[in-house]
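Each remark here refers to the structure printed beneath this line.
A protein chain is absent from this complex, but the other protein chains hold their places.
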Amino acid sequence: MKKVLVIILLVIIGYFLANTFINIPFGENRIGDINAEKPTAAGYYLSNTKEKSKVANIITAIVVNYRGLDTLGEVTVLFLASTGIASVLYRRKEEEEETERLSLPSSTIIRSGARVLFPIIALLGIYVFIHGHLTPGGGFQGGTIVATGFLLMLISYKGFNTNHNRMTWIESLAGLTFIFLGIWGLIADNTFLGNIPEVGKLNSLLSGGLIPIIYIAVGFKVAVELTGILDILLKIKPKK
Amino acid sequence: MQEEFNEIFLKYHDIISLGVYGTAIGLILIGLYAVLMKKNLVKIVIGLTIIDAGIHLLFIGIGYINGGTAPIFSPGYEDAAKRMVDPIPQALVLTAIVIGFAVTAVALSLVIRLYKHHHTAKIDQIKSLKW
Amino acid sequence: MVITPIHYIVVPLIAAFAIPLLSKIHKELFRIVPGIVMFYNIIISFVLMKEVNEVGYISEIIAGWEAPWGINLMITPFSGFLASLISVLGFLIWLYQYRFKKVIDVDEIKSYGILQMMMITGAIGIIITGDIFNLFVFMEIVAITAVSLTSFYRGRDGAEAGFKYLLIGGFASALILLAILILYTQVGTLNMAEIAEKMHTIPLGIKSTILILFIVGFGIEAEMFPLNGWAPDAYSQAPGPTSAAFAGIVVKAGIYGLIRVIYTLFDIEGAFDFLIIAGLVTMIIAEFSAVKQKNLKRMLAYSSIGQMGLVLIAFGIGTKTAVFAALFLMFNHAIIKSLLFMTGSILMYNSKDKTISSIHGIAKNLPFVSIMFAIGAFAIVGLPPFSGFWSKLYVLTAAADKEMIMLIIAILGVSIVEIVYYFRVVNKLYFATDIEHLDIFKPSNNSLIAMGILTITIIVIGFYPDLITGYLHNAADILLDRSSYIDFVLKANVPIQ
Partner (left out) sequence: MIAVIIIIIMAVLLLAAAIYSVIHRDLLFAVLGTGIVSLILSLFFYLLQAPDVALTEAAIGIALTTIIFIITIRNTTRDEDEIIDKENEKL
């Protein structure tokens, strides 16, 4: 009975959505003339990013600068998620000592493989977030890749421990860096997160003013945040 | 390879648009079915991630422009701005994916705690509060 | 340094990121720092309110990009009023919860402080942002913190309530995301003022689709029927201060989203009738459910939903008086319901099974808390000397202006139901003595001060409603003035070449 009702509901919703999207043609240019006197937001970004922000990757310019407040919020969401997970799965000190982390069956091949792979993955991640303003990728992607590397180490080495103290420091400092760069903009440019794009030229590593630096801070923050989440989840005591 | 696809996208526009929109709406409906019908908490969370995936595909779908290129200036093509696809939906999806991951992680941690407390992950057996 | 709206967001964020480091210096800092931040919020509100009363609007652009291209923060008398209300309540809630729990681990209370502070920041962010996607991001901040706080205590069924909230909240955010997506294809912008300006170009069918998606999405946060299944569980399972914050702060942000969308973004008249109907159904069902509750916090939660229904009705009537009444109701609901949850959770600490019947005659042991609970109860049902009376009166006046007789009857009828269940509790507090209370949990002094401030506010506003009515009239006028909002944001928008 419930199944029938749900399927009817789904059919209605599907019809509703299909009806809406039939009126939104796929592949149509909705940006309009990017050099018009008053272009749409997308047109403005496309025509101005190159000169005003000096960043090759327009997505990066949008994520870090034009809509920087969203990204600040997003980093905060991750931070709060890891805080929230820690509080949801919190255990007292004495419980913590007897738990053992989830790990792969210990074999030399896995361990040496992990040891070889970890630096490569970490380097790849760091490369991705340092080049966020030039190539696809950036803080989030690079940070996630680095976290994947840590995950590999966490599950292949029983003895490998993330240093909690150091993690807290990196996490806090990366977050604070983001905000203080924003405040620097407030002082230099009179708006929060304002950019100082005078440095460097397009398509070189040193370009885009504060944008790459902020994205690197985001990268560190995301990497540590995600590693923290994985660490908490891996440390749960499994059922017998 | 992408240039090649671009031409095809233009040529078989209707099929491709059905492919993108249809898939996205299909994903939303499948996810919704899982959320509404499934009893297992993990399955419900899977349903939520599938709904999210559908919405993200819709975002990218509406941002696409026939014959457009990715919104990145590569060396030598500095005047490509006129042919680029809409960058805003892409930036929004970037944000939405990360937020979706955070929500999923919190949801799963709650599932783990519920399982420890009730020794079951089925919604109809966890009802100290009225569902 | 000049105080601008961005301080609302930046200062708590600095504190949130720094608290893990600060707590290495001294263990008490992570309790104190949120309080300092909350107090600074009050200062910001004070300065900004003064300014906004003179100039009408404050718009701050982020990252140097003018309004339709970058994100802007907007303070209007309406949003400024809500932001100040939330700031003050946030500080009082902090004062109340300072050393709230007797025995608690350091790590745990650290995350509690951060989450509580960021929930309030997220709510303020929802209210002051002028960008629809930014609003979504702040909504997610509120959702994640609210869920974590709901499932904070181990012993209760917090995880269950939290999961429920997360499920419904995740659904809501998916709908809002979908609405933003369709809206973006139609107008090509995310700035609320520009959306409002271009709203008339959208075909009616698509427009109503977007509106429905928005209403359902925000309706969940605003506890609108039938989307409020999460609320009673979350309220009753969350820690006491968090329940107060839910009623005073989170719901306000949800209502704000709903009102901003319906009043500023859209120009569909039918939406107002919809608000009245939704509000009426919400109110009636919630108030009748409240009568049969045995758990005090659940009862308060249902009562809170009912009050939100009344607010929706007032916004639905849509005249100037009605909007003014709605704002007054929101103000009253925020302070009174917070007071009720604060006192209520202290009363509940002294009952073993969390039911109303197990606190018989506790007034003898907890005289101050009981009298404050009683004042709150009298105020919320709308008895004359207290502030709740005036807001209900204004709602009835507004309904009478539009000659909605049935509505008046319904509101009065529901008030009787309210009186019944609140008086039952107060009656039990004072006039039943069949249980001996040993081992009483006394509230700390700072909690008493926080509750005392709220009580005094209720009484003072009850005798001198003029203290805030002038301001609220102004806020109502400006909320209804859709075109000036658009003009203010977009007028300075000559392309910077």
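Letters are used for the chains, namely A, B and C, taken in the order the chains are written, and counting of residues starts over at 1 for each.
Methods note: a residue touches a chain if its C-beta (ideal position, glycine included) is under 8 Å from a C-beta of that chain, and two chains touch if they have at least 3 such contacts.
Predicted model, so just to flag it, every value in this text is computed and none were measured.
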Partner chains on view for the chain not depicted: A, B
Touching residues on subunit B - with respect to the absent chain: 2, 4-5, 8, 12, 15-16, 19-20, 22-23, 26-27, 30-31, 33-34, 38, 40-43, 45-47, 49-50, 53, 56-57, 60-61, 63-64, 68-72, 85, 90, 93-94, 97-98, 101, 104-105, 108, 111-112, 115, 120-122
Contact set of subunit A toward the excluded chain (per top definition): 57, 59-60, 102, 128, 136-138, 140-141, 144-145, 147-148, 151, 226, 229-230, 233-234, 236, 238-239
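Here, only the chains that are shown with their structure count from here on.
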For subunit C, residues that touch 2 or more chains besides their own: 133, 137, 140, 144, 147-148, 151, 159, 162, 185, 190
Junction residues of subunit A, two or more chains touched: 24, 30-31, 41-42, 45, 67, 70, 74, 77, 80-81, 84-85, 88
Footprint of subunit B on subunit C - complex, ascending: 133, 137, 140, 143-144, 147-148, 151, 157, 159-164, 166-167, 170-171, 173-174, 177-178, 180-181, 184-185, 190, 233, 236-237
Residues of subunit B that touch subunit C when the two form their complex: 35, 41, 44, 48, 51-52, 55, 58-59, 62, 88-89, 92, 95-96, 99, 102-103, 106-107, 110-111, 113-114, 117, 126-131
Interface residues, subunit C side, partner subunit A - complex: 6, 9-10, 13-14, 16-18, 20-21, 24, 60-65, 68-71, 105, 107-108, 111-112, 114-115, 118, 125, 129, 131, 133-134, 137-138, 140-141, 144-145, 147-148, 151-152, 159, 162, 182, 185, 188-191, 203, 205-206, 209, 493, 495
